[in-house]
Every structure is written in C-alpha cells, then in structure tokens.
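Encoded as structure tokens, the structure appears first; notes follow it.
With one protein chain held back, the other chains of the complex are shown just where they sit.
== chain A ==
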Amino acid sequence: MTDLSQFSDITPVQLNQEEPQLCQILYDDEYKSVMGILLALLAKKEYSDRAFELTQAGIELLASHYTIWNYRYNIIVHLDKNLYDELDWCEQLALDNEKNYQIWNYRQLIIELIISRETSDTVKKFNAYHEFPIVDEMLSQDSKNHHVWSYRKWLVERFKLYRDEREIEFVAKRIEYDVKNNSAWTHRFFIKFGDEQVDQNVINEEIDYVKQKIQEAPQNASSWNYLIGIYQKFKKPDELIDLEEFCQEFANINEENVIKSSYALELLGKINVKKNNKPKAIEIYSLLKDIYDPIRKNYWTYQIKEIEA
C-alpha cells in the first residue's frame, strides 16, 4: 500500500462512483485513494515533489492512465527535475510491464526536453545510443512489439541513424533469429532507405540480401514484400521483369509444376502482365485462384478481370 499520510490536507475527488451508472467499476480502496488524491492535486495544479512521487503509484496501478502521465510530465517541467533520472525510472517501469505503451510517447517527450535544454556549452549532449540497451531488451522479450519498434523508428529519424552500423547489426540479428519477423523487415526498410539519400550499391546489396533470405524460407510474405518494395521505390515498373528467373526457382509452372512459394507465383503473374503476356498471366492467376491460394479467389478473379478489361 502506498503511504498517503502526507496528503491529509487533500480531499480525494470521487471517481466514477455514482449509482446507478452503466459499467460501474467497483474500485478497490487503494485505487480509489491514490487516483482520488492524484486527480485532486491535478485539479488544483499542484506541481510538487509529493505529487511527483504519487504519480508513480498511480501509473503502477494503471499504466494506460494518460492523464497521470500527462500530469507527471507537467510536474517534471515545472520542477526542473533531472531528466536522465527520469529516463532511468521509465526504463525500470518498461521492464516491469512490457505491455505499457504510454511510456514510449513519454520517453520521446523527455528526450525532446533534454535536447531543448542543451546549450552550446552542454558538456554531455544526449547520445541516442543511450536508448539501445532498453529497446534491445524490450524487443528480445516481445520481438514484434509495435510500440517499441515505432519508438526505435523515431530514434533513427530523430538522430539520423540511417545505415548506422549498430542499427544495421541489430536488425540483421532480429531477421537472422526469425526471418518472418515483419517488424524487423519494416525497420530494415526504413534504416536503409528512409532518408531518400540512397546510393545504388545499397539497393543492389539489399536485393541480394533479401533474395538469400527468400531461399531460406520461400513461403514468407515479409521477404517478398521487401523485395517488391525495393523495386517499386527505386526501379522503373518494367524492371520487375528482371525477377522472372528468380521467381521461377520457386514457382516452376513450365515443367513439373512445382510451387514452393505462392508469392513467387503471384509475382510471376505480375511480371507477365508487365510483359503484356496476358494469357500467361491469366493462367497463373487461375492457378492461384483454384489451387495455390483459394482463400483469395475473389481477388484473383478480380485480377483476371482487370487484365481482360
């Protein structure tokens, strides 16, 4: 139980406690008093150390309570708290409760505050690498956590970590560990191509890299999306035809009719559309519709109709 003795001067506000009401929550006593006092302090705009400490208890009781997060932030600003200590506090909280997502937006605010307070004589400027251990740890616990990956993307963008060695190594490891981790592929796309200053070598390297990953697991939407994504972003539409031979490795429709990847087959269909080989494209989409990907029969029918139109 939180010690509330120093709040004897505060009358807790009533939470949603009227009766009758729809969806009434039977709050436990601790929650009622901690939140009641916090919201009372907020109402009188008290920015104090005691309020600051109590926000921690509030957040521990309910991590999604955005009002308390916002209140804590305003206290930090008013009291000129040590911001690095605040980052450490956040870190512990994240490790204790991995589903907590408010924390990541909050962390961005704190870092922005740190930067805004730096002056030309600040000795120790904020270093983005400070963030790597916690983010790595969170992603090793939950490798597709959308909020953590979004935070990581923000870091890259904010601190211009495009094609940064450590960042590349990190994401390569995640893909190595699970080639079907689509969050990792998405992040890779961003660190490689996100700043529009892309040189041709990187594009070619990435095409080789993803092709090799497709060999490892041909029926993997993530790697095929990455490959096609690169072509769409950097190549002329007709250049997709260059991939014909590669696709045939996984979708041999000419001879034995061995299909190792529906994504390869689909891309072959698209390539034949580009080549204006309509009958072949229709044949491929029909194979997908009838045999290799029947759950999407309406979509393949639509594709065939588009070709015939």
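Keep in mind that, in the parts below, contacts are C-beta pairs under 8 Å (C-beta built on N, C-alpha and C of every residue); 3 or more make two chains touch, one makes a residue touch a chain; residues count from 1.
Note that contacts and distances are computed from a predicted model.
Engineer: Refer to UniProt and select, among "RING-box protein 2", "Protein farnesyltransferase subunit beta", "Adenylyltransferase and sulfurtransferase MOCS3" or "small monomeric GTPase", the name of the complex member that is left out.
Structural biologist: Hidden chain identified via UniProt as "Protein farnesyltransferase subunit beta".
Engineer: Using the touch definition from the top, which of A:67, A:82 or A:277 touches the missing chain?
Structural biologist: The single option touching the absent chain is A:67.
Engineer: In the whole complex, not just what's shown, which of A:179, A:198, A:253 or A:307 touches the removed chain?
Structural biologist: A:179
Engineer: Using the document's definition of touch, tell me which of A:144, A:163 or A:274 contacts the absent chain.
Structural biologist: A:144
Engineer: Considering the whole complex rather than only what is displayed, give the residues of chain A touching the chain that is not shown.
Structural biologist: Residues touching the hidden chain, for chain A, are 13-16, 18, 20-28, 31, 35, 39-40, 42-43, 61-62, 64-67, 70, 73, 105, 109, 143-144, 146, 149-150, 153, 157, 177-183, 186-187, 189-190, 194, 216-222, 225-226, 229-230, 232-233, 259-262, 291-299, 302.
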